[in-house]
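For this view, one protein chain was removed and the others were kept in their places.
Think of it as A and B in the order they're written, each chain with its own count starting at 1.
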Amino acid sequence: MADLTTKTIAQLRDGMRAKEFSAAEVFDQYFTRAENSRALNAFVRFNVELAWDQVKASDERIAKGEARPLEGIPMGIKDLFCTEGLETNAASRILYGFRPPYESTVSQNLLDDGAVFMGKLNLDEFAMGSSNETSAHGPAINPWRREGEETKLTPGGSSGGSAAAVAARLCAGATATDTGGSIRQPAALTATVGLKPTYGRCSRWGIVAFASSLDQAGPIAKDVRDSAILLNSMAGYDPKDSTSIDRPVPDYEQAIAGGVKGMKIGIPKEYRLDGMSQEISDLWTKSAKLLEEQGAEIVEVSLPLTKYALPVYYIVAPAEASSNLARYDGVKYGVRVEDDNIHEMYKKTRGEGFGAEVKRRLMIGTYVLSAGYYDAYYLRAQRVRKKIAMEMAAAFEQVDLLLTPSSPSAAFGLGEKSADPIEMYLNDVFTVTANLAGVPGISIPGGLDAQGLPLGLQLIAPAFGEETMIRGAAALEEAIGFNAQPTEWWR
Amino acid sequence: MTEQRNLLRGETGDWEVVIGLEVHAQVTSNTKLFSGSSAAYGAGPNENVSLVDAAMPGMLPVINQFCVEQAIKTGLGLNAKIHLWSRFDRKNYFYPDLPQGYQISQYKDPIVGEGEIEVELDAERTIKVGIERLHLEQDAGKSIHDLAPKESYVDLNRSGVALMEIVSKPEMRSAEEASAYFGKLRTIVRYLGTCDGNMDQGSMRADVNVSVCRAGNYAKFVETGDFSHLGTRTETKNVNSIRFVRQVVDYEARRQIQVLEAGGTIDQETRLFDVKTGETRTMRSKEDAHDYRYFPDPDLLPLEFSQEFVDRIAASLPELPDAKKHRFVEEYGLSSYDAAVLVADKDKATYFEGVASGRDGKLASSWVTTELFGMLNKEGLEITESPISAEQLGGLIDLISDETISGKIAKQVFELMLDEDKGKAPKDIVEARGLKQVTDTGALEAAADKIIAANPEQVAKVKDKPKALGWFVGQVMKETGGKANPQAVNAILKKKLGVE
Partner (left out) sequence: MSLDESTVKKVANLARIAIADEEVPHLMNELNGILGWIEQLQEVDIEGVEAMTSSVEVALPMRDDVLADGPTGGGQPQAVTKNAPKSDDHFFVVPKVVE
């Protein structure tokens, strides 16, 4: 039998319906491959028993001609999404053993559409990180390597497990979340497609919260069409999430065909950072050309406040996190470190349960909200955030989409950037603005650098401009024609 | 001006006490403020707890519209400004009864702003107390400390229940004023139906802020708005009766004066009231209790509604106690204080109105407050449990007014309605038992003649002492089984005995 793991979700869907192969065969191939790829540390937990029941049910439905949109599609779920009865610990020791008695809305939407969950995917602890190195399970490993080297590289973060798993074909698609770039940066580093929707497009209900005003779920997939198919299922209004938007979900897969003819695409000049590598700069220029050749008009736009986006983010996100993570206190779930004094119990539990990066951010967040500093840090950051969002909105008066690189560098070696938190934070320099403004962004593979590592390109759209964004991404994807695969060193 | 009654005498001179109340009133909703679990009292441990209330990872709050409406209603009842735009903030601190690690409350932008209410102290004195604000917030859970020697047991049933926190201005100047204010708030929310006012179940409780300052300093504060003229305040938490509020103020004022006069200082601290001893004591150490790191809750959006939304609620408001009080004075000729006593309880006011409507208001008030309330008190019954309906009592008053029976017979009929003739109309009772007043002059004259003939010595006495006429009236009444019209008897006797 052919290697079904090379197929996209669209191909698997169509193939199963045409009875070319069964859901069981698809699952078996993916699962075998995933089990043999433990070296990538992408899956932290498999869902074998439950999954097989689902697979059988899928084949029965397909046989009866009752297949749902994602019937029998094997998916990986970032371990930030609560899955009913299946341990969810957000890659944090403090949540070890937590089995949610509920299913997140987004994962439930996928289940309702027939998707099969293979297991839970690695991530940075509580989604705080850009390299997967803050995971309590150790980092997921990027299937891509520098040519002729064996150095282990990061798949990016925080959705590093999702990106690594899709890139290595361990699952057909994966859920991910993006607070400052956590879908798009790992997608860029692994040559996958990562789509962060408009804030409020996907429900946050049942997703372990990091920074509530920024967190947004989205897919990581093999190509743009698959990301659109997954978004169709994940998106939707949820009355259980007060920040969810009541707005119909269009058919995103349909949007692919449109092309970019007549579209205005902006190139934000301030994104050309000092010290940007020539390769990234060239890739950016080349891709703009490709879009132009397809009939788009390329316009230079100015977003001078961009440089303040990361510092704003590193106040707002830790502030919200410091409050969101207060519930991990050793009382209701997870792990407790005992002490006779309740407040000592809290401190020990949290001191031992959280990793270094989480603690650092909780400290920053606590500090910027504390008496005497609130105005200077938190309030100021929220006002700068407003200015950034206004600037972004003004840019979208001129253009339909923005084109930028997805990340400032290709995948880097584990441990290479972990000494300096700020250097690590700079990974999100191109992605974080979309989170602050609440607008959608997508990263697609742009090409390989001189060392053979993938580089990503990002398109950003105005709020609820997902269809336009998908249209642009599909056109660019086709023009680039990227089809490289990592060599399978890990099996 | 500082009135004499507000001064407290110390060893070193006179002091004044200043009191502000933060009252937590539980909204009478079916479900919690941000989740769909029951807000009912008295369920088993963690029975009324949703996964939202238990702060499970990824759970999110969704606001209960009914609670918002009740807050608006209460704000209108406090004559306060309703804010069409408000917001929820998180108040962050760690405590086992606070599962989220923060309380969702309203800090900077509350749903209700400033207002003012009238508070009656006694027959002569009514004061006005300013309301600073009213905001919506979540209640906390409960820790039980006596189920195990070294552990506390946590029940989150109350966690997330909707509270309205009503903050007064620091305008109360005595224990009496503070407790009367608390009682008046209870009356208002019960009228509105926004809180059941059940203090035993914790539906209403007050945080009592007390400070003392030297005589004359309060006036300076009022003049300048500068809090430095006032002393440092203590906050005694969760005081759940009107009487306890009075005790807390008395105790705290005395304690603070003693400390200050001994050269000590008052800590701005949280204290607990001990019901058994009537004293307050320092609560948990508060090293960081005052750095709550409030910030807007990012899981919620601003709470916005239109003026029409408020107007619709305003149109549905019942008559409020002050309006009712003023109307009772006008319509039924009651004194302001009697009216205040009647309106203090909505059910009592409704009952009274059922009796008084279309009748002599004063007579109705006297029957309701004296006979009926006296009887209910004795029997330990609520007005809603009264064995005599307003309609029955009204019928009885009709019989008095049209002179069918005397006041004395009326009391007899009242007793019968409680017992043998329960549920019967007074008119029927009077008819059946032949209690009708005798106004037939012939019969009364015959009775008078009989008494006069039988008592010559009394007849002689009454010539010098006209007051002895009363004795004859009594005898005639007795003779007629109490059914005689006393006025008629009086007139006949006067004529027959030649008394002016």
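Everything that follows uses one rule, which is that a residue touches a chain if its C-beta (ideal position, glycine included) is under 8 Å from a C-beta of that chain, and two chains touch if they have at least 3 such contacts.
Remember, it's a predicted structure, so these values are computed and weren't measured experimentally.
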Option touching the unshown chain, where A:61, A:93 or A:348 are the choices: A:348
Options B:303, B:320 or B:492, residue touching the unrepresented chain: B:303
Touch list for chain B against the chain that is not drawn: 29-31, 35-38, 43-54, 56, 59, 62-68, 94-96, 143-145, 147-156, 272, 283-284, 287-288, 291, 293, 296, 298, 300-305
Contacts of chain A with the absent chain, listed as residue ranges: 97-99, 101-102, 199-200, 213, 239-240, 242-243, 245-246, 305, 307-308, 311-312, 314-315, 322, 326, 329-336, 338-348, 350-352, 354, 359-360, 362-367, 370, 373, 376-377, 379-387, 389, 420-422, 436-439, 463
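The criterion applied here is as follows: only the chains that are shown with their structure count from here on.
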Chain A and chain B, separation of their C-alpha mean positions in angstrom: 58
Chain B to chain A touching residues, read off their complex: 51, 54-63, 90, 92, 94, 96, 99-102, 150, 152, 154, 290-291, 293-295, 298-301
Contact set on chain A toward chain B in their complex: 82, 88, 90, 95, 98, 100-102, 104, 204-209, 211-213, 239-243, 319-320, 322-323, 325-327, 329, 331-333, 340, 342-343, 346, 366, 369-371, 374, 378
